[in-house]
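Apart from one protein chain that is not included, each protein chain of the complex appears where it belongs.
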Amino acid sequence: MKIIVEKDYESMSRVAANILLGEMYQDKRVNLAITAGTTPIKMYEQLVKDVKGKSYLDNVHYYNFDEIPYEGETGYGVTMSNLNRLFFEPAQIKLENIHVLDETNYQHQDARIKQDGGLDLILLGIGADGHFCGNLPGTTKFEDATSYVGEDAIPGMKEILLSEVGGVAEKRPNFYVTMGPKSVMASRKIVLFATGKKKAAIIKEAFFGPVTDHVPSSLLQTHPNLTLVLDEEAASEIQGFI
Amino acid sequence: MKIIVEKDYESMSRVAANILLGEMYQDKRVNLAITAGTTPIKMYEQLVKDVKGKSYLDNVHYYNFDEIPYEGETGYGVTMSNLNRLFFEPAQIKLENIHVLDETNYQHQDARIKQDGGLDLILLGIGADGHFCGNLPGTTKFEDATSYVGEDAIPGMKEILLSEVGGVAEKRPNFYVTMGPKSVMASRKIVLFATGKKKAAIIKEAFFGPVTDHVPSSLLQTHPNLTLVLDEEAASEIQGFI
Amino acid sequence: MKIIVEKDYESMSRVAANILLGEMYQDKRVNLAITAGTTPIKMYEQLVKDVKGKSYLDNVHYYNFDEIPYEGETGYGVTMSNLNRLFFEPAQIKLENIHVLDETNYQHQDARIKQDGGLDLILLGIGADGHFCGNLPGTTKFEDATSYVGEDAIPGMKEILLSEVGGVAEKRPNFYVTMGPKSVMASRKIVLFATGKKKAAIIKEAFFGPVTDHVPSSLLQTHPNLTLVLDEEAASEIQGFI
Partner (left out) sequence: MKIIVEKDYESMSRVAANILLGEMYQDKRVNLAITAGTTPIKMYEQLVKDVKGKSYLDNVHYYNFDEIPYEGETGYGVTMSNLNRLFFEPAQIKLENIHVLDETNYQHQDARIKQDGGLDLILLGIGADGHFCGNLPGTTKFEDATSYVGEDAIPGMKEILLSEVGGVAEKRPNFYVTMGPKSVMASRKIVLFATGKKKAAIIKEAFFGPVTDHVPSSLLQTHPNLTLVLDEEAASEIQGFI
């Protein structure tokens, strides 16, 4: 486990962007699974400048690792809409380099990625509850590949799904799909980043506590090539371990 | 997970030897952690022929991953004695290429291996109870690095220790040391091999069942570079999954 | 440069087979370019036993690296006929795993291999004149990719071509195609093997002498991952360098 602690969100985002770029600048197909959400906003801002209009990065392929569909709509769900807005559109990534995961193909996601040569790197955020991708405590198990998670998977899931679609009841889906823990662990490299005090406790618990289903991301501490990229606040409870 | 099924113990052993050799023939230091026990007997027989007296393999370094000391003795314990007899001595491996783990240095094992460049490959057997190395159910946790396991770790441990030293009471130690699950997962490649009907059930349970502390080797199914080498009997309960 | 010297042709062939097998046993597509000719006869004999009927090796793809067509015939040329007889047929390699190079597609060979993920390993023999693949002195230059070599490329080429088709004049082609030095150097790993006294002088000249167009294989000594596999006779003039 490599632990990188940077002063603040800005510099932590720069390091995360640099790690992705370091992977991209290769003379071969590179497969990246990247995260949506709020943590990566600043990273994508920086990355767009480095990636936009660069034909020498046509070797890079992108995969979303989870998706929450909008009920009653046929286009992209929450994750892909978010990735499009934050990165794919401003960076002008070609459609043929974007490999969409959704409810129509989730059962083939792992086979497709393997066929494409496997993931070189997966970039993850972490929830205060220890979730990564859509692996919330109780929804998936460590041995799960890409999975369907229904609205009854755990208590409160309907509310979570409602929140994900902005609180609009008629858009609330009754499921989502996500790469499971085993699918994520198959990546050759895992990078997990976090910012802010609100993540400090879970960073300690997930990476310096027990490996347990109750904290899904705790499994990641056993991956042979894991990098944590944190700002000082997110790292504030693990200073004694570094 | 790569699954290799061979007809019988003989051919399974040949494949295991070939995988080790493929790793060895490199122009750089290669670090291997290898198993003692009964499963590898035939493999070491074959490997000795390929390795003995070959100065072009001086780049290969060996690590034992557990040790059970003989009470009242100062020399090698059960594991190193076994490895010496099966492989190191007949293959004439130089002493400086053998890095002994024992009770005097187990707390430094992980740091030492990292300093040496990390393990390229660890070769494991599996117990009918799902243990690998000295990680018996209840003795270590997934998050453990190289560990000390005392005679009271689990019920029956004293009997196990007695059995390991050939039933000679005065030689029974009150502990052993072992690389923990997290230490093993840090290897760039994991190879686990098994032979015979008696391993068929645990192979299915460990690699196609839940990831759980009750079956320590179940964690290995989440490693990004795991190879199983089985004979047909050991693979007899997983034919439907391959 | 890793140099492996074995006692005789038999054991040298076993090591060469082991190196190929070590590459094959992976959980991803593996691309190998392999040589025809007389040197590999014993290696293929051994390899066939390890590969025949093994569905777990369906991940391995094969490329021939040169071809001499039979004039007036439409089927395989000299190289593919030879590879079929020595290896592909007895080992029952599936047609979809064999990627034929010939005069119809040689201009796309490098792009195709790159598209397929690049070569993991290329296995080469060496001629007494220092040639590898069809890169005879004077026919190609170090900077050449896969190339067409005509019967007038160098003096004596017509005789060479005649000899390659067994001395049957009406089968003598007026060209051949070959991966060029630059194409071969693009492989992640290069293994070159040689047997017998008759190769001793060129082994010394190519790998311990100047890098020069006059000895095409001398370029290979600059590859970052080159392994020589020799028997004692082939290594008899380089003992002072090892």
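Read from first to last, the chains carry the letters A, B and C; within each, the first residue is number 1.
Following the convention adopted for this analysis, contacts are C-beta pairs under 8 Å (C-beta built on N, C-alpha and C of every residue); 3 or more make two chains touch, one makes a residue touch a chain.
Everything numeric in this text was worked out from a predicted model, so none of it was measured.
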In the full complex, which residues of chain C touch the absent chain? 141-143, 181-182, 185-188, 209-211, 218-219, 221-225
Considering the whole complex rather than only what is displayed, give the residues of chain B touching the chain that is not shown. 28-29, 114, 117-118
Residues of chain A (touch criterion as defined above) contacting the omitted chain: 1-5, 14-15, 18-19, 21-23, 25-27, 50, 54, 56, 225, 227
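Basically, only the chains that are shown with their structure count from here on.
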Fitting the CA atoms of chain A to chain C, what rotation angle results, rounded to the nearest 5 degrees? 180
I'd like the Å distance between the centres of chain A and chain B, where a centre is the mean of that chain's Cα atoms. 34
Would you kindly tell me how far, in whole Å, the mean C-alpha position of chain C lies from that of chain A? 44
Calculate how many whole Å lie between the centre of chain B and the centre of chain C, each centre taken as the average of the chain's C-alpha atoms. 37
Name the residues of chain A that each touch 2 or more other chains. none
